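Data first, discussion second: the structure below is written as C-alpha cells.
Shown here: the complex without one of its protein chains, the others still in place.
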Amino acid sequence: MDTQLKLDKKIKDARSRKFMKAVVKYKALLIMMIPCSIILFINSYLPLFGLIIAFKNINYKDGIFRSPWSGLENFRFLFSTDAAWRITRNTIAYNLVFIFVGMVISVAIAIALNEIRNRYLKKCYQTLVILPNFLSMVVVAYIVYSFLNPEQGYMNTTILKKMNITPIKWYDEPIYWPYILILTKLWHSVGYGSIIYIATLTGIDSQLYEAAIIDGASKWQQTKYITIPSLSGMMIISIVLALGNIIKGDFGLFFQVPMSSGLLYGVTDVVDTYVYRALITLQDIGMASAAGFYQSVVGLIMVVIANLIVRKIDKEQALF
Amino acid sequence: MKKYEVNAVSKTAEIIINGGFILFSLACVLPLLLVVSVSFTSESAIMDFGYSFIPKEFSLDAYDFLFSDSEVIFRAYGVTIFVTIVGSLISIISMTLYAYPLSREDFPFKSFFNVYLLITLLFSGGLVASYMVNVTILGLKNTVWALIVPSLGGGFSIFVIRTYFKKNIPSELIEAAVIDGAGEFRTFVQIILPVVQPIIASMLLFSIFGYWNNWTNSLYYISTPKLYTLQHLMQQAMLNLNFIRQSFSDNLSAMENFMKLLPEQSVRMAMVVVGVGPIVAAYPFFQKYFIQGLTEGSVKG
Partner (left out) sequence: MKRRVGILLVMVMSLAMLISACSAKNEAKKVDGVELPYVKLTVMYPFVGGDQKDKELVEQEINKYLMEKLNCEVNLDVPSYGSFTSKWPLMLQTNEQLDLLWVKDAALIQNIPRKAFTPLDDLLQQHGQGIASLFTEQELNAMKINGTLYGISTYKELAANNCYFYDDAVAKRNGIDYANITTYSQLGDALEIIKKNEKNLVPLWMNQGTAIPPLMVEGEDPFRFELIQGIDILELDTHTDKIISKFDDPYLREKYKYMRSWYEKGYINQDASTTEIGQSTSNKNGKTWIQIASGKPGQEDTMSLDNGRKYGRGHATPVMKSSRTMMGSMLAIPGSSVDPERAMMLMNLLYTDKYLLNLMQFGIEDKHYIKVDENTIKLPQGIERATDSGYYPATEWVIGNQFLNYLWQNEKPSKWQEYEEYNKSATMAKSTGFIFDQTSIKTEIAAINTIIKEYELLIMSGTIDTDSGLKEMKAKLENTGSLKVLEEAQKQYEAWKVSKQ
C-alpha cells in the first residue's frame, strides 16, 4: 500500500518534471502563442459564461448568475412544431451541398487559374471572381429580385418572353428555389473560397513538376498526382471546420433572398430563419441562446466524428 | 521560364479555361455594374422600369442623401481605414505566431492548443456576454479599441495557416536551423516566414476585408458619431430610411421641413458603392504587391 503510494508519487513527480522540461525546452514557442491565446481568452472564453443563459429564466435585475434555472424549457420551442424536421433537413442538406460543391468549384478555379499563361488575364480573373463576396446578402436579394420579380423581373419580361414561355411567379413556386439558392450561394462564395487554394498552389515546389515532366507525366497526371494531393490538407481542414457549422443556416441567404415569401418555406426555411421568426416579437435571450447552444453541440459532434474519420485515414491531417 | 512554356496546357484546353473564366467573370461583374447603375438612377425611373444597366434617368439624389453631411462620411472613412490597418496587422501577427508552433511535429502541447482553438470556433457565449466583457470588464465602450478587439484573431484562419505550414515547411529546414544554432525566433523570422508568405498574404487579405466590412462593433459599442465606421454609417442610413418611410406617413406633420425626397432603392445601391467601392478598387493593388509578388519569390525558392 505504502509502496504503491510512493510509486504513484514518483510517477507523478516524473511526469511533472517531464512537463517542466518540455516547457523550458519549448519556451520560445510557448511565448509565441501568448498574444493569440490572450485574444482568444478575452474574445471567446470570457464570454462563455453566456452559455448558461440558455438554461436560465433570465431577469435583468438579478443578472445572469442569480436568475433562476429553467432546465431545458428554453429549448422546447425548437422542437415543438412540425417544422422541426423541415428546418433540420433543409439546413443540413443545403450546407452539405455548399460545403462539397463549393469546395470542388473553388479548387477547380484555383487550378484553372494556375494554368493561364497570360499574366494580365490571370490577375483580371482573380480579381473579378471574388467581387460577389463584397455584396451583402441584402443587396444580392435585390439583384435576384430584379431578375425574378413577377412584374418587372428580367426573367419574365425578357428571357421567358423571347422563349414564348408564360411568365412564372417565381416567389410562389417552391420547386425552383433549391436551385436558385444553391446557385446564388455558390456564385457568392466560390471565388472568395478559392483564395486559400490559390495561395497553397503558389507554395508547391516547382521541382516536383519538373521531375514529373522529365518522367513524361501529362498535364492531367500532374494535376492528379501532384496538385490535388498538395491541396488535400487545405481541403480537409475546410471541410472539417465547415462541418462544425452544419446546422447553422446562412441567415441572409435564406431570409433575404427568397424575400421571406411564405409559400417557399418548405424549401427555404432553416434553423436560423425559424428562430428569427419565433423570437422577433418575443425578444427572449434565453431562447435565442438555447438555439445557439443546440447548434454548437451538433457542430461539436460533427467535428469530432469528422476528425475521427480523418484520423483513421491519415493521422497527419487530423485536427487533434 | 522556358520549361513553363513546355508544361503549358494544350491550346483547346486553354480556350475552354479562358472561356469558362470569361463567362464566370461576367456573372460576377455584371451584378456589380447593375448596382452602380441603379445608384445613379432616379427613383421614379426605378419604379417605372425596374433595374437596368443604363440609367433611364440619371440622378445623383442617392449620393446627395448619403453625403448630406460629408464631413461625417470622410471621418468614418478615416476611422475605418485606421481600424482596418491596425486590426488586421495585430490579427495576422498573433495568428501566425499561434499557428507556427501548432504545425511543429515535435511541439508537445500541440493537442492542448488545438483544442483550445477549436472550442472558440464551435462555442460562443453570445452577444450579451461579449458585450458585458467588452463594456464592463474591458471598458471599451466608445473607444476605438471596441472596433478592433472584438474581431481580433480567428480560428479558421489559424487552422488554415497551420495546415499550410505543415505542408510547406520540411522538418529538415528547422533541424538545419537548429544545428546552425539559430534561436526559435530567428528561425521563424528568417527561415520560416519567407517560405509561407502566400498564405499570410491571403489571410491578411481576409482580415482586411473582415475589418472593412464589419459594422456590428460600431453599432453596439459606439455612440459618438465621431467614431462611427463607414459600414455602420451606411447600414444606419438604410435603417433610418426604412423607419422614416414607415413613421412619416402617419406620425410627423413637419414632413416638408424634414426631407423632400427619399430615394430609397438608389440609396441602397449607392451605399454599396460608397461602402465597398474603395476596397474593391484597392484589391488589384493589394494583389499586385502581395500574392503575385510573393509567388515569384516562393517559386524561386
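Before moving on, here are some points about what is shown:
Residue numbering begins at 1 within each chain, and the chains themselves are lettered A and B in the order written.
Going forward, a contact is a pair of C-beta atoms (placed from the backbone, for glycine too) under 8 Å apart; a residue touches a chain by one contact, two chains touch by 3 or more.
Keep in mind that what you see is a predicted model, and the values were worked out from it rather than measured.
Only one residue in the set B:67, B:109, B:131 or B:286 touches the chain that does not appear here, and it is B:131.
Checked against the full complex, the one of B:29, B:72 or B:119 touching the unshown chain is B:72.
Within the set A:171, A:187, A:254 or A:293, the residue that contacts the chain not displayed is A:171. By the touch criterion stated above, the residues of subunit A touching the omitted chain are 58-63, 73, 76-77, 80-83, 145, 149-151, 169, 171-172, 259-263, 265, 274, 277-285, 287. Seen from subunit B, the chain kept out of the figure touches residues 43-44, 47, 68-69, 72, 127-128, 131-132, 135-137, 219-220, 223, 225, 232, 235-240, 242-260, 262, 264-265.
Note that in this section only the chains that are shown with their structure count from here on.
Note for the complex: subunit A touches subunit B at residues 22, 26, 28-30, 32-33, 35-37, 39-40, 42-51, 53, 64, 109, 112-113, 115-117, 119, 121, 123-136, 138-140, 142-143, 146, 149, 152-154, 157, 187, 191, 195-196, 198-200, 202-203, 206, 209-210, 213, 219, 222, 230, 233-234, 237-238, 241, 244, 285, 288-289, 292, 296, 299-300, 303, 316, 319-320. Put simply, subunit B touches subunit A in their complex at residues 3-4, 6-10, 13-14, 17-18, 20-21, 24-25, 27-29, 31-32, 34-35, 49-51, 93-95, 97-98, 100-101, 104, 107-109, 111, 113-126, 128-130, 132-133, 137-138, 149-150, 152-153, 155-156, 158-160, 163-164, 166-168, 183-185, 188, 195-196, 198-199, 201-202, 205-206, 209, 213, 265, 268-269, 272, 276, 279-280, 283-284, 287-288, 291-292, 294-295, 298-299.
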